[in-house]
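Working notes for the structure below.
Taken from a larger complex, these chains appear in their original positions, while the remainder are omitted.
We just call them A and B in the order they show up, numbering each chain from 1.
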Amino acid sequence: MIRIDAIIRPERVNIVLESMAKAGCTGFTYSNVTGRGTQQGVEVFTGRGSSTTNRVSLPKVMVTAVVEKSNQKKIIESIITAAKTSSNGEIGDGKIFISEISDVIRVRTGDSGKEAL
Amino acid sequence: MDSGSIAWMLICSALVLFMTPGLAFFYGGLVRRKNVISTLVYSFITLGLVSVIWVLWGYSLAFGDGGNGFIGSFSNLGLSGVDSTDDQIFAIFQMMFAIITPALITGAFCERFKFKTYMVFLVLWVTLVYAPIAHWVWDSNGWLFKMGALDFAGGAVVHINAGMAAIAAAALVGRRRNIERGVEPHNVPFVILGASILWFGWFGFNAGSGLAADGIAVSAFLVTNTCAATAMMIWVLLGMFHGGKVSGVGAATGAIAGLATITPAAGFIGVGSALILGVATGIITFYAVYFKEKVNLDDALDVFAVHGLGGIVGLFGTGIFAKNGGLINGSSELFIDNLIMIISTMAYSLIMSIVILKILDIIPGLGLRSTESEEDLGLDISDHGERGYVADGAD
């Protein structure tokens, strides 16, 4: 089984999740993260007048889904399509990490492997 | 004015001032996290900007000596000549109304309206829309005042006025992006905090509008609370009927609707009439919000449905239930006068707001709407360079 960790823009989460579900992803988990990549953050005020601090990181959302290998390609594509801000993509649109998972267990039933997805 | 009334009017003025931050939190809790500062500051900045405008020329335009039926004068620019204690109290108390009215509008266009343009809008709108309407209704030379229309504490001047400008702004700035799935309020405690401050301050708003600590103030206080409470319970019951649950946001919204409604009537009607108005406005505003998705207008926080309709119901209510001159007294004059007031203020506010916004939209460097990426990123970062809450590790 494959674990997909996609780091995307917060404002695209709903769209990405819908797109993944359509592509056959039966479950996913996401959370707020902060990140830096090519996109180098924005300036923020420290609050008083105009003394600014350079925040090099930005709020992102990480979506994690464990999927069957056979589904992997379709689901990754569904993420890419939905996460892109414009047809050419913009800096900050995100990154996807793919790794192997040895097993999945469903707490409720104790099922493991594919059955548990 | 005796010391008791001075004490009362000053504390009422402070209470009305405090309503604007209350509104900031009411609205701020309803939006998405990324726009919380933007929404708060839309309201908060009116404390500064409108106070200055009011002192410099707003008061004079609205209530300056020697005005005609439509506008005040330039006699009291910089509050010159406003020296007696009574005049100063009136100028102060009225200032607080001029502050909160444009703040109310921001609920319609929040999460996407450019902040800089908003500041220019504030200047123009207070000058060209608020001051004239306040003059019509509350200045002794105002044409509606002379005609006999009654708006105790601002059903037309404040609520209808803000509600119509809200429609104009929501229409011209357009719908928010990506809200098909609905927008969940990001901080319900703030919504309740804001509504509570508003309720608290509204006693100053309504019970102060008689400009004295007397029996009218007491009666206005009582009916204000009664109508707010009734409308709140109607919202709760209808919400339970439709959704099976008790929405905290719904309860808060219902209360605000009730408060807006009683505003024009507070000095004129009794507690029984306040109960009736509360029921009526509860039903009307609830269903206005309930069916709002049918209309393709993204009045984000329901300014028209809550304040605009509230003001209308309240002014009709005044025409019907006023102890002196209401329909229940067998006289229809007041009812008709108030109908004229409703229509004229609706029309004027809507048209002038559209004109102002249209002009701002085409002025280079201004424009109404944030860019798509600013809106997506959130206006807090885009327009204010700040984040509402810093909770990530690297604080």
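The rule is short, and it goes like this: a contact is a pair of C-beta atoms (placed from the backbone, for glycine too) under 8 Å apart; a residue touches a chain by one contact, two chains touch by 3 or more.
Quick caveat: nothing in here was measured; it's all calculated off a predicted structure.
Engineer: For the full complex in this file, what are the copy numbers of the chain types, given as a label formula?
Structural biologist: The complex described by this file is made up as A x3, B x3.
Going forward, only the chains that are shown with their structure count from here on.
Engineer: With chain centres defined as C-alpha means, what is the inter-centre distance between chain A and chain B in Å?
Structural biologist: The mean C-alpha positions of chain A and chain B differ by 42 Å.
Engineer: Hey, which residues of chain A end up touching chain B in the complex?
Structural biologist: 9-11, 14-15, 32, 34, 42-45, 47, 52, 57, 59, 85, 90
Engineer: Note which residues of chain B are touching chain A in the complex, please.
Structural biologist: Contact set of chain B toward chain A: 34, 178, 181, 373, 376-377, 381, 384-387, 392-394.
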